[in-house]
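In this view, the complex is presented without one of its protein chains, the others remaining in place.
Order as written gives the chain letters A, B and C; numbering starts at 1 within each chain.
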Amino acid sequence: MKHNHIKLLNMKQNVPNITSALNTFRIETLEDGVFAIAMTLLVLNLKIPETTDQSVFHSIVKIWPNLLTFFGSFLLLGVYWFGHRTALHYIKNADHTFHWLGILILMFVSIVPFSASMIANYYHDQGAIILYGLNLITISLTMYWQWYYATSGYRLIDKDLPAYVIRFAKNRFIFAPIAYLLAICFSLVNSVIPLILYTILPVFYILPFFVQVWEKIAKYQVSRRSHRQSSI
Amino acid sequence: MKHNHIKLLNMKQNVPNITSALNTFRIETLEDGVFAIAMTLLVLNLKIPETTDQSVFHSIVKIWPNLLTFFGSFLLLGVYWFGHRTALHYIKNADHTFHWLGILILMFVSIVPFSASMIANYYHDQGAIILYGLNLITISLTMYWQWYYATSGYRLIDKDLPAYVIRFAKNRFIFAPIAYLLAICFSLVNSVIPLILYTILPVFYILPFFVQVWEKIAKYQVSRRSHRQSSI
Amino acid sequence: MKHNHIKLLNMKQNVPNITSALNTFRIETLEDGVFAIAMTLLVLNLKIPETTDQSVFHSIVKIWPNLLTFFGSFLLLGVYWFGHRTALHYIKNADHTFHWLGILILMFVSIVPFSASMIANYYHDQGAIILYGLNLITISLTMYWQWYYATSGYRLIDKDLPAYVIRFAKNRFIFAPIAYLLAICFSLVNSVIPLILYTILPVFYILPFFVQVWEKIAKYQVSRRSHRQSSI
Partner (left out) sequence: MKHNHIKLLNMKQNVPNITSALNTFRIETLEDGVFAIAMTLLVLNLKIPETTDQSVFHSIVKIWPNLLTFFGSFLLLGVYWFGHRTALHYIKNADHTFHWLGILILMFVSIVPFSASMIANYYHDQGAIILYGLNLITISLTMYWQWYYATSGYRLIDKDLPAYVIRFAKNRFIFAPIAYLLAICFSLVNSVIPLILYTILPVFYILPFFVQVWEKIAKYQVSRRSHRQSSI
């Protein structure tokens, strides 16, 4: 709401150029919808095996790969949602290209329940591990692309946005695909290490301690660059 | 948000005439919900064939018609969502008829996952190709109808909205059904050409280059008409 | 949005009494979500019978009860959504009871896909017809109850809201259950008449002509009552 109000002041009413700025409100609502559904559809991968001779506890223990995938994938989608939500906070308005990059992101998000069901049922299969990783990489890279498009030349953001905020978001969008690529490489020799990598990755985005680390890194990168430029 | 605020100033509080203007906020939220769900339900058409003797990669390759349908239908729904979202940007308020045309649009949108599952499983069947095309045509024509209703006599839009913006949206709503009709005709002699048409259609709506082409065409049409009128 | 802004002015910040007025924004978003999902889940009742010896056209024709139920139930949910959306337009703020009546409404709305699948598969069964009708009656009556609660003594609406607007909404909320009750009675002797009643009912809410009729009736009722009161 906040930034929508600010945008309101920045924008002329009924802009003649059709392809120019719309606000981000509708794409945000669509995004919240797609994320909410993708997150909740993950639960459909949970099914109790119909065995009447066992207690429910035993049945639940037996579907541990599905449970692990549910919690892991939910948190990963949470990481993406919160990362993108924070990025959109700084976007003043949204043009044609920005909207379509957003729709691409949602396309890759909405396929996650399928990739997750694949890795839950075939977690020992190299193909399932690689495809799950590739799915997550496409989300990350499209988010990076959209953020790059919006911030290069301050196209859709305020001119006074500190450089390290832009850097911070870029780092976070590009870190995950590197980790996934590593997981995919490990999958060639071992099927447990990639699963561990997928599971612990959210930690680096969720724990408040790491947020401060990310912020310090971004500030350091920006200060080093400005230092280098001023010394020339 | 933007146009909602502007509407706020244009509208009297608690208008005595019940059938007169409501704002477009609620129908937009409902629309974002229906689109988000229809888009995400498409993923339910993706199912890995349960064959334990094959790697997941081979299974994925075997369901290529389902994957193509998923990505194609998602992008087509994206085209519809973004087209309608842009059109609604210019709508000041929404009356009884406008709301109901909107609900009709959503009815045809919500049936897309069914049409898509049909064409994914029976892509060689002429009937599936035709019904998929008819489904998309009904969405397009209802959107055209709603836009025609809202803009004729500046019923629900601002009087100072440039004529070429109205033309631009009309062209885009009417172009798709013509392409689908063509696809349906081709389906009588060949089952591959229609599928290609369905797949490449989004390109004309998504690539920024084509947006400029659409805009030039709309401006040319409007200028030619005003020229003709002034020469009389 | 409109009425939310107005409410903003009417309400004190951080009201001491917890059970007093919240705004209606969140319950409206939840409602749009539940309606969007219930409407889109209706499509899951559509399944093509897997027969390889038939064309898709023949298969589609064979599931006509499911198709009729899909379109009919979608339009009925549209009637409920639009009726409630219009009613909420006049609600200034929402207290504990108002919220809970709203959640009850959504509970009965979310069960519609189940009732619809029942009548689609067992449309010749009296029980299915009655349960479908009872489901719709509970939605109508809870909406009536909520509207009655909000408007009696101008509890949650503006004091200057014309009496015929209140009457108009009450009439529309109470008309449907009467028609459904009639359908249930007919189901005892005939299984086609109830289905026709369910199918044509939306017409009286959707066609703009009937909206004017409803409005005239409400105005007449109000004027007659005020006439009677002044003549005493």
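One rule holds for everything that comes next: a contact is a pair of C-beta atoms (placed from the backbone, for glycine too) under 8 Å apart; a residue touches a chain by one contact, two chains touch by 3 or more.
All of these numbers come straight from a predicted model, not from anything done at the bench.
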Self-check item: Residue of A:70, A:108, A:132 or A:173 touching the missing chain in the full complex
Solution: A:70
Exercise. Check each of C:57, C:122, C:148 or C:204 against the chain that is not shown and name the one that touches it.
Key: C:122
Quiz prompt | Sole contact to the chain not displayed, among A:42, A:107, A:130 or A:197 | solution = A:42
Quiz prompt | Options C:62, C:99, C:155 or C:219, residue touching the unrepresented chain | solution = C:99
Practice problem: Pick out the residues on chain A that sit against the missing chain. | Solution: 1-2, 5-6, 28-29, 32-33, 35-37, 39-40, 42-44, 46, 48, 55-58, 60, 70-71, 74-75, 78, 81-82, 85-86, 88-90, 158, 160-162, 165, 168, 206, 208, 211-212, 215
Practice problem: Could I get the residues of chain C that touch the absent chain, sorted low to high? | Solution: 1, 4-5, 7-8, 11, 13-14, 16, 18-19, 22-23, 25-27, 29-30, 33-34, 36-38, 41, 96-97, 99-100, 103, 106-107, 110-111, 113-114, 117-118, 121-122, 125-128, 130-131
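In this section, only the chains that are shown with their structure count from here on.
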Quiz item: Which is it for copies chain B and chain C: same residues on both faces, with over half shared, or different residues?
Solution: different
Quiz item: Quick one: how far do you have to rotate chain A to sit on chain B, C-alpha fit, nearest 5 degrees?
Solution: 90
Quiz item: At what distance in angstrom does the C-alpha mean of chain C lie from that of chain B?
Solution: 27
Practice problem: Name the residues of chain C that each touch 2 or more other chains. | Solution: 33, 36
